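Step one of this worksheet: look at the structure below.
One protein chain is absent from this view; the other protein chains keep their places.
Order of writing sets the chain letters: A, B and C. Residues in each chain are counted from 1.
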Amino acid sequence: MAVREIALRINGRTHTGRAEPRKTLADFIREECGLTGTHLGCEHGVCGACTILMDGEAVRSCLMFAVQAEGAELMTVEGLADGNRLHPIQQAYWEQHALQCGFCTPGFLMTTLAFLRDTPRPSEREIREALAGNLCRCTGYQNIVKAVAAAADTLASGAHPDAWPAFARSVAVPAPATQPECASASDAPNPPVSKKTRAASGTRRKGARDQSRPAKRRRS
Amino acid sequence: MSTRYFGARVTRNEDPALLTGRGLFVDDVRLPGMVHGAVLRSPHAHARLRRVDARRARTAPGVLAVFTHADLGTLGDPLPKLIPHPALTHQKTQHALAPDTVRYVGEPVAFVVAESRYAAEDACDLIEVDYTPLPAAATLEAAAAAGAPRVHDDMDSNICAHYTQRVGDVDAAFAQAAHRFRERFVIDRGASCPMETRGVVASWDARTRRLDIWDSTQAPIPIRNGLAQMLGLAEQDVRVVAPDVGGGFGPKIMMFYPEEILVPFAAMRLGRAVKWIEDRREHLVATNQEREQIHDAEIAVDSDGGILGVRTIFLYDAGAYIPYGLIVPIVASTTLPGPYRVPNYHCEFRAVFTNKTMVSPYRGAGRPHGVFVMERLLDRVARELRVDRAEVRRRNFIQPDEFPYDVGLIYQDNAPLRYDSGNYPACFDRALELIDYSGWDARQSTARAAGRLLGCGVACYVEGTGIGPYEGARITVEPSGRVFVATGVGTQGQGHLTTFAQIAADVLGVSPRDVTVRTGDTGLFGWGTGTFASRAATVAGNAVALAAKAVRDKARIVAASLLEAPPEEIELSNGNAFVRGVASRSVTLGALARAANPLRFAMPKEWEGPGLEAVRYFAPSQGAFSNGVHACVVEVDAETGGLTIERYVVVHDCGRVINPLILEGQIQGGVAQGLGGAFWEKLAYDDQAQPLSTTFMDYLLPTAAEMPPLAIAHLETPSPLNPLGVKGAGEAGVIPVAAVVVQAVEDALAPFGIHITEAPLSPSRLRQLIVEGRRSP
Amino acid sequence: MKLEGTNTLAAPIETVWKMINDPDALRRCTPGLKELKEIEPDHYEATLNVGIAAVKGTYKGTLTISDKRAPSHYMLVLEGSGGTGFMKGVGLVDLEPQGEGTLLKWTGDMQIGGLIAGVGQRMLGGVGKMLIGQFFKCLEQHLGEDV
Partner (left out) sequence: MKPAAFEYHAPDTVEEALGLLEAHGDQAKVLAGGQSLVPLMNMRLARPAVIVDINRIHALDHLTPDGDALRVGALCRQRSAERSAIVAARCPLLHAALQLVGHVQIRNRGTVVGSLAHADPAAELTAVLAALGGTVTAVGPDGTRTIPADEFFVSYLTTSLDPRELLTEARFPTLPEDAGWSWMEIARRHGDFALAGVGVVLAVRRGRIAEARIGLTGVGPTPMRAVRTERALAGRAPADALWTEAADAVREEIDPEGDIHASAEYRRHVAGVLTRRALAEACARTAKAA
């Protein structure tokens, strides 16, 4: 079968491996890139354990093929903490006892990251609906909801300007906290949104880590 | 002993790794040259295997081997009978691979090993199997009936066990009772669905003849012992590790699932590390399920609603085989009386084979059934006698001064069912207070006037926990001063790495952060049975406490010689040993550990052995009995059958609480699973026993959007049965949920006069009940 | 899964009877039928590729006609198995004259097992009906052309 070289940008680093086109993004991230924090709980797009960020948006990595992700900026749970310093969202999950077996947790964390970027001051209802695409069998969700609310407070305090690494920034939504629920630039006719705002988001942040430079779309 | 950490809301030691993607689950294990397995499973609920032709599959690209029953030798014999019972007359177990007959959809037929899981699944498609379909025993009732298709043709029916327990004289009690009420209760199938499915990795070293296994099991030690025996290896040469396990809830303890044999077998045969990870569709047919029971129950009460007798005769769906024995129906029978005085009691069940996935304990393990029956019977009594449902319960509670209370039955651990301690009325009153029961009637009628249908439910339970036989722990203080605790019970998210650390930390005067707890690795601790029946904290927790005390005593003896003071004057705190009252005369725990392991000169006889290390075991004479009360308020949309759970409260007594944070988490998770089983989760099968809900699109786990806010309160009635005074809490959350939700829904729909005797419910089913309720006069 | 229905066909009962016993008609009208090889009268080897849109499975099996009571009744059994599971359809067909035409009553019992049953339940019933509907619609057309 047609095995090919695939290069992915994950957490600001380039990972390369060889795989058939049918290899799912989740399997590639786990097996070829050795990033096993992204888990597989159902492989049909319901449980959310494999949630990662692609160009800043939460997606199911079990419902994509690795070859499709070439040229995109990916972020997995491994990209969340800064060395040994937990991300405020991870810290909140810890303090609120928002995980038990921890298998679903990476997916919840990535969903939370994108959610709080787009909805900095969520209501409990908004939190519960934002989390409804991730299944947890241990916690009954109560402490996860508390953790997301707590993380929202911490982040809103502005104490963590670097809470969204470059590869966690949406190409569809300009700045995080500054402009919560903005209209998608995709109202404009083609040429496509993604490129425009990608360029924008690339230049906007001076001094951001070099990964913040927009990734050029590679041909596959 | 000081209780600085015992009882505190200590955040968990296990979390930093899990939060940063550095956990190690079985699927994260990677070994050089590792290859991947896939299981070909029967699409038929019942069929003869005429032919399994794997020739094409064996030559497919990337395929190393395809194994069928013929290849297994003695490993192809029926799998072990786990827990025998005199009443279990036909304890059928399955084979690792089916030899000639398949008896449920999902039964393994062949095992493929290939370079990738993708290639292995390709090869499964190439295996040609000729089946001759046989009639299936699809429903519990039909399977139990005379003339039903027989799941095992060497039996003359599908009944594999018939067991009765009696207390007092039930017939006499019913004869003289003022009122008798009879009901039929049906509880359907559910699945535990941990987010991590099952998985096994095996690696065989032919030179050292050592077998290493990673298995997402709740019982690594029995797995090791069983495998060593089956494979003819020394137990010391087989290491089974249950690393981070992504939820268990019961079905991850089986001894043995076929794959737990097939993967090691393949690894030894091929000389390659082999990994098999169950996918979700497999999980919903090949991992044990639970919950299906049909009870014909009857209650006899006096004119005040005082219980005179209860009788239940029920059918228990065992699935196609019954390796795990009669635990679930026995637990259902013995949980039924709950916190109430039931002077005369008759429980009788038949365990029935059906052509469905096997049944073994899933969180609750029969307790939800017993509680559902008892609480629904009491609701019926309240309605018929026009007595408030809370009052009926209050009148029948066992009182605080009646402990120990002998129920008169034999429990699942073969010991008499004797409640050790509790305060049932206090628990009940606290729950009514939290749900504002006194103001309920007013609130309900106001809501009804406004066209809203609100309902309230309240249900009680007693949970048998902390049964034997034993668990143990080894505690070692390293020269660094760090404390290591090794124990045999595995952990699947319950927070043992933290609760056990708290227990040890208090005794040794260190912080829980300085205590590393290692569980589930037979290489580190080889004695124990497993994590089940809410027993880890009680049984292993007390073993940890005993071992810690032994280490403390040794530390005092060693410190005494270094600090020139009598041992009894040595105290441990902040990682130091010091002479009472003279903080300056101190030595660190690490220094003691080094001193206790001298390189030269004679070692004092009273040290007994080197190092600061001790191993201790705890073996309870019987289980400890937790109890609790759940109450909830629901709103039902009568037009759509939609259900909103507005508020849910739990008042719970599991003796002394080690860590409220973790305990509440256990209860919250249990309630969510209970609510799933009450309204969302149902394993549907068609009339040929074909499973119809083998994806998460059709098997509906509740999400954050469905779950209600939960209020939890604790009472602490210590158990006299163990030094820590603790009881188990693992299953508490799930037990009365179906009972309490159904009661609340019935209460909300009272204007339609409907009567609910089943779980789970659904919007569609509720509408049907409403329509029927309207029709019936 | 039990299904049933009736169709009114614009032809005399003998013609209809002849047609529903005609291998060509069965070949043309059985949904997804790729191959129909007559082993002996009323007994065929069949290869089907049935399903909807991208969700199709190939089934190898047999088609048999039995319990014949010309010109008014027979039983048709279609069995097959393949990668996505197995299927067995048993159809009872009864014809009775209705004016110029013929009333065709059928009752079917469809068993579907394996993968497709486990994950496709939401649409299975509807799709089953649809396929059987196609079968009889096709017969009608066929009839139209013959008459």
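Operating definition for what follows: a residue touches a chain if its C-beta (ideal position, glycine included) is under 8 Å from a C-beta of that chain, and two chains touch if they have at least 3 such contacts.
The structure displayed is predicted, hence computed values, not measured ones.
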Omitted chain - touching chains that are shown: A, B, C
Residue touching the undisplayed chain, where the options are C:I39, C:V55 or C:A70: C:V55
Sole contact to the chain not displayed, among B:K92, B:R280, B:H496 or B:K727: B:R280
Chain not shown, touching residues in chain B: 117-118, 121-122, 125, 279-281, 639-642, 680, 682, 684, 692-693, 695, 697-698, 700, 702-703, 705-706, 762-764, 767-768
Footprint left on chain A by the chain that the document does not show: 1-2, 20-22, 24, 27, 43-45, 48, 51, 54, 57-60, 62-65, 67-68, 111, 114-115, 129-130, 132-133, 172-173, 181-184, 186-195, 217, 219-220
For chain C, residues in touch with the removed chain: 52-55, 57, 83-84, 115-116, 119-127, 129-130
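Assume only the chains that are shown with their structure count from here on.
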Whole-Å gap between the CA centroids of chain A and chain B: 34
Computed distance of Cα centres, chain C from chain B, in Å: 48
Gap in Å, rounded to a whole number, between the CA centres of chain C and chain A: 50
Multi-chain contact residues (two or more partners), chain B: 695, 697
Chain B residues within the chain A interface of the complex: 11-12, 14-16, 18-23, 25, 27-28, 30, 61, 118, 192-197, 244-247, 249, 277, 279-280, 492-495, 661-662, 664-666, 668-673, 695-697, 701, 703-705, 707, 709-710, 733
Chain C contact footprint on chain B (complex, rising order): 43-45, 105, 125, 131, 133, 281, 284-285, 684, 686, 688, 690-695, 697-698
Complex interface listing, chain C residues touching chain B: 1, 81, 83, 85-86, 88, 111-115, 117-119, 121-122
